[in-house]
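What you see is the complex with one protein chain gone and the rest in place.
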Amino acid sequence: MKRFSLSDRTFDVVAMRGALLDAHAGAFASFEGWVRDHNEGRSVDGLRYEAYVALAESEGERVLDEALARFDIVDARCMHRIGDLAIGDLAVWVGVSAAHRDAAFAACRYIIDEVKSRVPIWKQERYVDGVAGWLHPE
Amino acid sequence: MKRFSLSDRTFDVVAMRGALLDAHAGAFASFEGWVRDHNEGRSVDGLRYEAYVALAESEGERVLDEALARFDIVDARCMHRIGDLAIGDLAVWVGVSAAHRDAAFAACRYIIDEVKSRVPIWKQERYVDGVAGWLHPE
Amino acid sequence: MTRVNVLYFASLRDAAGVASEAVESDATDLQALYGELRTRHGFTLLVDRLRVATDGAFARWSDGLREGSEVAFIPPVSGG
Partner (left out) sequence: MTRVNVLYFASLRDAAGVASEAVESDATDLQALYGELRTRHGFTLLVDRLRVATDGAFARWSDGLREGSEVAFIPPVSGG
């Protein structure tokens, strides 16, 4: 089963969350990244995510596998958008179910941190003043 | 505006989350507590939450106010169920929007921890073997 | 004698057999009032595990009784 996925269109958070509902799990933590209207002082119009799809899928899956091995959780999922997004669109969603909240929070944080730092996805922001650039953080 | 509320029936997580969507907020963290089918080795059939409503509402609101003052967040909400709940029912929901994920996670964790330790709500578990008791943690 | 309305929750309510009751007492403070009611109803929770509230706000155990006020003894909470 795939726990990490890329989506080129709006995805259904309710369904993703529903897949994690489990009678054994008392705690559920989730994180969502939305497209903001500004970044480092510039007005943002929208953005584009591009991925090296094959490697992003395998590396994302590896992150989820690591989370399941490191933390006492029941299950986890992550979905990342690719393509063109507008202000307010959902860019990434992480959900984790666990018996207790410590593990749920820790695993959720681990997954978003690792996805942001390791999975080959790139963001190009469109600014209101027209100039767009690919973000390659130091 | 009330950010903390008690509900004696199933509540709509999608609407709660929707109220926190904001063009300035890039990050959203949430926590949900569900009714588990077991607790400390006993099979649980369901549970009942009772509150001292007036004080729970004011103390819950105070927790949310503290979160807004302590963390760099945009907004936050918490809803807690009261009355009879079945296995798999949602007992508590916390949602936090922020510009960045550090503050969103920290505030979300703060709110659920403080609500659990300070807000006058009590849980009575119904066990499969029939004995029920109010939980008064040390 | 001061007359107050006392609210009971969770295990205190089960032990008292009522959710609230009108109480007349000579107790000099809320801690003494709890002591009287603990004896009357056989509460097992000691005062250091409780908090106390009057008229919907947390109060101090050393506060005196106010005529007509609502007093609530708050057992350790277990929400979430």
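Every chain is named by a letter (A, B and C) in the order it is written, and numbering of its residues begins at 1.
Criterion: a contact is a pair of C-beta atoms (placed from the backbone, for glycine too) under 8 Å apart; a residue touches a chain by one contact, two chains touch by 3 or more.
Every value quoted in this text rests on a predicted model; they were computed, and no experiment measured them.
Chemist: Among the chains included here, which ones are touched by the excluded chain in the whole complex?
Modeler: Contacts of the omitted chain with visible chains: A.
Chemist: Would you mind spotting which of A:55, A:86 or A:128 touches the chain that isn't drawn?
Modeler: Spelled out, the listed residue whose C-beta touches the missing chain is A:55.
Chemist: Please give every residue of chain A in contact with the chain that is not shown.
Modeler: For chain A, the residues touching the absent chain are 33, 49-52, 54-56, 58-59, 80, 91-92, 112, 115-124, 133-138.
By our rule, only the chains that are shown with their structure count from here on.
Chemist: Closest chain to the protein CA centroid?
Modeler: If we average C-alpha coordinates per chain, B lands closest to the whole-structure average.
Chemist: What's the distance between the Cα centroids of chain A and chain B, rounded to whole Å?
Modeler: That gives a centre separation of 24 Å.
Chemist: If you average the Cα atoms of chain A and of chain C to get two centres, how far apart are those centres in Å?
Modeler: Here the centre of chain C sits 49 Å away from the centre of chain A.
Chemist: Can you list every residue of chain B that touches 2 or more other chains, as numbers and ranges?
Modeler: Within chain B, residues 33, 112 contact more than one other chain.
Chemist: Scan chain C for residues touching two or more other chains and write them down.
Modeler: none
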